[in-house]
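Report on one structure; see the data block that follows.
Of the protein chains in this complex, all but one are displayed in their positions.
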Amino acid sequence: MSQRQRLALWLLIGGPIALFSLWAAVDNTRLYFVTLLNGLTLASLYFIVASGFTLVFGLMRNVNLAHGSLYLLGGYVGYVVAAKTGWWIIALAAGFAAAAVGGLLMQWLILRHMQGQDLRQTMVTIGLSIVVADILLWVFTAQVYQMEAPLWLQGPIRGIPLINAYGAFRLSLLGFGLAIGIGLWWLLNRTRVGMMIRAGVDDRGMLAAAGVNVNLVFAVTFALGAGLAGFGGVIGAVELSMVPGEDTRLLLASLIVVIVGGMGSVVGAAIGAAILGLAETYGLAYAPTYSVVFTFLILIGVLAFRPRGIMGRAA
Amino acid sequence: MSAAKWRNAMRSGAPLPQRPRVPQPAASPAAPDPHADSDAPRWLKRLWRTLTPRHVFMAIALLVFPFVATPFFTFQVASQSLVLGLVALSLSFLAGYGGMVSLAQMTVAGIAGYAMAVLGTSSSAEISLGWPWWLAVPFAVLIAVLCATLIGWLSVRTEGIYTIMITLAIGVAFYYLVLQNYSLFNGFQGLRELKPPTVFGLQWRDPLPFYFLCLFWALAGYFLVRYVVRAPFGVAMQGIRDNPRRMAALGYNVVAHRVAAYALAGLIAAVAGVLLAWYNALMTPGSVGTGWLINILVIAVLGGVKRPIGAFLGALVFVLLQTFAIDVIDRERFNLVIGGIFLAIVLFSPDGLLGLWAKLRSRFGPQQRPTSPPRRQA
Partner (left out) sequence: MKLNKRLWVRSMLGTAAALAVCGAWAQGQPVKIGLLATLEGPFAAGGADGMRGAELAVKQRGGAVAGRKIEIIKASSDAKPDVAVNATRKLVEQDKVDIMVGPLSGGEGIAVKDYSKTQPQVTFINGGSGAQATTLTNPSPNFFRFNTEGGQWMVGLGKAALAKGYKRTMVIAEDYAFPYSQVQGFMSEYCRLGGKVPLKAWVPLGGKDYSSVIARIPKDVDALLVVLGGADAVNFLTQYENAGGDKPMLGGSITVSQDVLNYKGKRRDSLVGTLSAGPLADAYDGADWKAFVDDYRKTYPVSAGGFPSPSLFAYVYYVNMKAALDGLAAVNGDLSGGQAKYRDALQKMVLKTPNGDVRLDANRQAIGTTFVTEVVKDAQGNLFNKVHSKVDGVEQMLGMKKEEFQIGSRDVPACP
């Protein structure tokens, strides 16, 4: 795209947003900035869950549609562990581990044997998502599970200028998102494992030819991706509560984030999550009736102009 | 020869460029075609040749079935299977012959159903326009086909597994649209009292007429798919499924073929959508939710996507399970059962029940004897 076209695109999208922001900030300043914070914190949750999704796809070209079920699994396990031990940090670790183990089993027992058959792998993950969701419904019933935030994160933070008060846990989501983002960046760019993952994303065949145990790398990546979903699940159990149906919602959110941001790119996941989180919360605050449709329209718009997503690269 | 020349040759029926003739073996003493000299049209002769006792038996069974079965069976089991099978057929066509798994087929069916409800008569007098059915239905199908083309255009911009994700997202977007909008779609309640017309004194929702209506359209869809996959368009589509780059190099417009495939599948799904709306007598957001989008995929894969009959087979199994599961197993775990079966099929028999049948037949059927003597075990 030429410089001129790029400028035109930025104006086309940025213009209305700037106008809207100006109007909203003047109309009800507090609402505007609270919604901004709400959007960024929600985006952090979406980023944590979607980063795992995009990691798995980037390396293994596998659209893991059971990602939402892993989110649910992590959340439920985290809830049970928190109720038993009373320590939220342990619950976080347990949620991560449970989902990681689930993902590992999926990859090792089933998906490994279908390497290269992308469509079949995707169908298998659909089947697994139905089965896992029903098993979780059987064990935990349709009751809503609301996990409590740890004591040091409970309650509002008061005294913030303009906004007055904001939930401490909600604000901490930003911290979690940043930590995960930086951690992933460090893992991918500064460690051997990360180097192998990045090489595998570029060219699987050469990686195997270079003598790396590709299956092991796949397994580790899948476990990491699934674990991130479980980690997001524990956080979501506190902020949003755990109920059957959340798995589909988070899966769709991950899909949108990854399609908008570009498959296989962690930076893309961050951008996509920011766009989705902000669109959803601003939609809920200013036009609640069609807020969800609005987010899907963004998806369709991106597909029309940049089918590979914002940071996506040619397959 | 180039693709364009080949297509021209096929169309015009002009004699192909001569190839060096290999001397044919003497005409086999096989029984000459008894109808070779008759004046019957060519298609009748071909029909006579391809009809087997199996086909005749099935035809008779399908026609006589409603007269021996209870109205409940005819309506709830048979008709529902035919309609769901038709929707799944559109998915099988796209997936099996086009290599594109679209989860938005039920969405297209839903669009047709909603369009018919809005254009025709329904329980919400302030929304429905009240057009007569012979006007509302064709327009509804047209609207749905246009939407299917749009969905196709959006989905073919990227390749392969993207299609599942994008069509799922589009399907869910439509679900939320009809859920939240009350001025056109009546939101959560949906549009009810969608009655089929009474034509020539026959109320089309009575079990017998409805069954034959569904049977007619199911057969139409089935034969349409069978015809298309052998026509140049269908063969090109299968070529695109196998190797799009090569087909593009040959001069085929890959994107146009794919979008056309979506439109054709959309036509099948739209007709099925109208029938589904008449079957349920209502159109609610629940009819186009993620549950049903995935169910159609399950049905298509269950039967086998490689052959058109698989869709109907899968639908029959699905409806039987759904209707009678509560008598056999705990109805609460229906999803587990259907998900488990789907998983088992994808893992062990990717061609669905038909593939399983083919495997069993080759295992237990008449052995293929080699003509050479068996090797001696040393």
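The chains carry the letters A and B, assigned in the order they are written, with residues numbered from 1 in each.
Definition applied: a contact is a pair of C-beta atoms (placed from the backbone, for glycine too) under 8 Å apart; a residue touches a chain by one contact, two chains touch by 3 or more.
Predicted model only: the values in this text are computed from it and were never measured.
Enquirer: Can you work out which residue in A:Ser21, A:Thr85, A:Asn213 or A:Thr289 touches the chain that's missing from view?
Expert: A:Thr289
Enquirer: If the hidden chain were put back, which of A:Val26, A:Leu109, A:Ala142 or A:Leu162 would touch it?
Expert: A:Ala142
Enquirer: Spell out, residue by residue, where the missing chain touches chain A.
Expert: Within chain A, the residues touching the omitted chain are 30-31, 34-35, 38, 42, 137, 141-146, 148, 154-156, 158, 164-170, 239-241, 243-246, 249, 280-282, 284-285, 288-289, 291-292.
Enquirer: Residue by residue, what part of chain B touches the chain that was omitted?
Expert: So the residues of chain B touching the unseen chain are 54, 57-58, 61-62, 65, 68-73, 75-76, 80, 123, 176, 179-180, 182, 187-190, 192-193, 280-282, 284, 286-287, 289, 291, 313, 316, 322-323, 326, 331-332, 334-335.
Just so it is clear, only the chains that are shown with their structure count from here on.
Enquirer: Between chain A and chain B, what is the gap in Å from one C-alpha centre to the other?
Expert: 35
Enquirer: Which of the residues in chain B come into contact with chain A in the complex?
Expert: Residue positions touching the partner: 99, 101, 154, 157-162, 164-166, 168-170, 172-173, 176-177, 180-181, 290, 294, 297-298, 301, 332-333, 335-336, 338-340, 342-343, 346-347, 350.
Enquirer: Which positions of chain A touch chain B when the two form their complex?
Expert: Its residues touching chain B are 61, 63, 65, 110, 118-120, 122-124, 126-128, 130-131, 133-135, 137-138, 248, 252, 255-256, 259, 289-290, 292-293, 296-297, 299-300, 303-304, 307-308, 315.
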